[in-house]
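As you look at this complex, bear in mind that one protein chain is not there, while each of the others sits in place.
A and B are the chain letters, set down in written order, and residue numbers restart from 1 in every chain.
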Amino acid sequence: MSDRIFGVVGLLLALGYAWAALVIEESFLSDAVGPKAFPLIIAAVLGLSSLAIIIKPDKAPEWPSFMRFVEVGAAIVVMILYAIFLPELGFVIATALAATYLTWRLGTRPLSSVVSGCLTSVGIYAVFHLVLGLSLARGPLGF
Amino acid sequence: METFASLADGFAIALTWQNLLLALLGCFLGTMMGALPGLGPSNGVAILIPLAFTLGLGATPSLILLTSVYYGAMYGGRISSILLNIPGDEPAMMTCLDGYPMAKKGRAGEALSLSGIASFVGAFLATWGLIFLAPQLVKIALLFGPAEYFALFTLAFATLGGVASTNQAKTAFAAALGIGLATVGVDTQTGVPRFTFGEVHLYDGIDFLVAIVGLFALSEVFLFLEHRHGDSDAAKHKVSVGRLMPSFSLLKSCTPTMLRTSFLGFIAGVLPGAGASLGSFISYTMEKKLVDKENTFGTGDPRGVAAPEAGNNAAAGGALVPMLALGVPGSGTTAVLLAVLLALNITPGPLLFTQQPDVVWGLIAALFIANFMLLAMNIPMIGLFTRVLLIPPRILMPIVAMVSFVGIYGISGSSFDLLVMIGFGVMGWILRKLDVPLVPIILGTLLGNAMENNLRRAITIDNGNWWTLVDSPLSITLWSLAVIGFVLPIIFGKVLKSRMRMKKDEEGAVID
Partner (left out) sequence: MAFKSTRLLLAAAFIGASAFGVSAADFKPENPECIAPANPGGGWDFTCRQVGKSLQDLKLLDKTMQVVNLAGGGGGVAFAEVVNKRDSDNDLIVAASAATATRLAQGAYPGNTMDQVRWLASIGADYGVIAVAADSPINTLPELLDQIKNDPASVSVAGGSAVGGWDHLKVLIAANAYGINDVRSIKYIAFDGGGEAVTQLLAGSVQAFTGDISEAKGFVDSGDIKVIAVLSPERLPGEFADFPTAKEQGVDAVGANWRGFYAPGKMSDDAYNAWVGKISDLYASDEWKGVMAANGLAPLDLQGEAFEQFVAQSVAQIQKISKEIGIIK
């Protein structure tokens, strides 16, 4: 059943992709093939393979329980927040917070998580910024 | 022989204390950057350009530092592939397929040392190839017009059938998805934006590093979160590292593989636009086709580790040929190296070998030095690398996630890229659950653009005639290889297999 749903999603994706390809505004000056043809071919492959998946689905995988879904969903939210607030908070603080959360949710005791999160953050900062010289987000405190 | 005299001159230039130290530094930093997901060879070299400039290094020392980083990153990429199932850079993607299963079986040490040796063999042979064949090899690059490139890329996709998933429809789906993602952005042929939905960040397309880190590294984190209370944690602790050096017989059994794939990878590297990823990919799939009689590739076959590593390191050497002799970068990294050459007032091109022999031979000598240094550095450090496996996943996985974020953010400085990467992570997690292979997606994003552009160039040159695609002996050869070697077996494979089974039954009946 999972594969059937996946196939249908894939089919919709292929249709959406083909539609998006058809509405590409072609410039006045174009090559012989144009910007639409290749995406349409790919859309066809995408659609056909989705159909094949619908017709001959594999065994469904073992999906996690609802609580586990929430767990993964929460991690995704934390990561998105991290991406958005990284430039605001600065690298070290944002990373320490995110790493602490992930460590905690993966089953470490809270206190150790904080320690581990902070060490992770500082360690990465040392390697990437101080050794490799990459510029990481500089927060209000300068790191 | 003149060549050897020139090479000796090159060593005379390269073998100074300063240069050796630079090579050592480059090898170390390169290995590290290769191993960290998100920082690949091209970024590694780019990051160190300012260092070379600030130190006020001359042409040869700068090149020594930067090519050491280049080779070092090619070595380093395998480490995270084998230990964590997360490719450190894009050419190391294929090393995951057998390297990680080997590590899981408790042969992590062997996998690392074997792949280190394979890397050495590939890079070593490629450097010799560069010395003796560079001028002739340029002619190979000139055989490839747009139509031939298109056929070559099609061949790469046709060989996908042999990799990873058992469900061919899912492989095709993944490849199409990857190519589709590659078409996002401004169309380089006509300049019109496609699938960008007005988002300027998408105009340049989706960076495949963002895709690869999201699909592999973040999805791994999600998988762990999902199974947190399972017994995977406990099981992990018992993982043994196994012996650190491969046995002589194992090395012997892998030698033909290494030699073949070095050659193949080198050729792939010489073709501009194909590069190291295609080198390791083709090496793996061809080798699987050739020697994998018992279907052990993908389950921790040592040859499946040796093949892509020899292939991608040989391709790295091969990619220097068009860069030096034509001024055309064959890969992202050589594009960066080309920029360095230009900034140092060295114009690569057909006359570089005669006009500035000291630079060329100094560079080649540096490649040899870096290669030996890397082997000497990598083998003893395997024990250290494998310690990574002893860190419990609940600590390790957050580190992996954060390193992935930093790698991407440090290069692009863009939160948008991070969000795209999280998107890829979620997608990777779902696709993994559904048993959709990820390798074709990456291959698609890597090669999709080049494939489309060459298709369109070929057809435009021939005034809209699609038959031009099968118009030269070379392209016909490549197409036949794709169809006979890979497409037909998929279609008829099942039919044949069931027939054979029937036959066996009949025979059985007769004997009875």
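What we mean here is this: a residue touches a chain if its C-beta (ideal position, glycine included) is under 8 Å from a C-beta of that chain, and two chains touch if they have at least 3 such contacts.
These numbers come from a predicted model, not from an experiment.
Set against the missing chain, the residues B:L338, B:L443 or B:L469 yield one that touches it, B:L338. Within the complete assembly, B:P348 is the residue of B:G122, B:G214, B:P348 or B:G428 that touches the hidden chain.
Listed residues B:G58, B:G145 or B:P256: the one in touch with the omitted chain is B:G145. In the full complex, subunit B touches the hidden chain at residues 43, 46-51, 53-54, 141-146, 186-191, 198, 200-201, 203-204, 272-273, 322, 326-329, 332, 335-336, 338-339, 342-343, 345, 347-352, 411-416, 453, 457, 460-461, 463.
The rule is short, and it goes like this: only the chains that are shown with their structure count from here on.
Centre-to-centre, using mean CA coordinates, subunit A is 22 Å away from subunit B. Interface residues of subunit B facing subunit A in the complex, by the touch rule stated above, are 29, 32-33, 39, 47, 50-51, 167, 169-170, 172-173, 175-177, 179-180, 183, 187, 189-192, 194-195, 218, 221-222, 224-229, 233, 393-395, 397-399, 401-403, 405-407, 409-411, 413, 415, 418-419, 422, 425-426, 429, 433-436, 452, 455-457, 459-460, 463-464.
Those residues of subunit A lying in contact with subunit B across their complex are 2-3, 6, 10, 13, 17, 20-21, 24-27, 29-35, 37-39, 42-43, 45-46, 48-50, 52-53, 56, 58, 61, 63-64, 68, 71-72, 75-76, 79-80, 82-84, 86-87, 91, 95, 98-99, 102-103, 105-108, 116-117, 120-121, 124, 127-128, 131-137.
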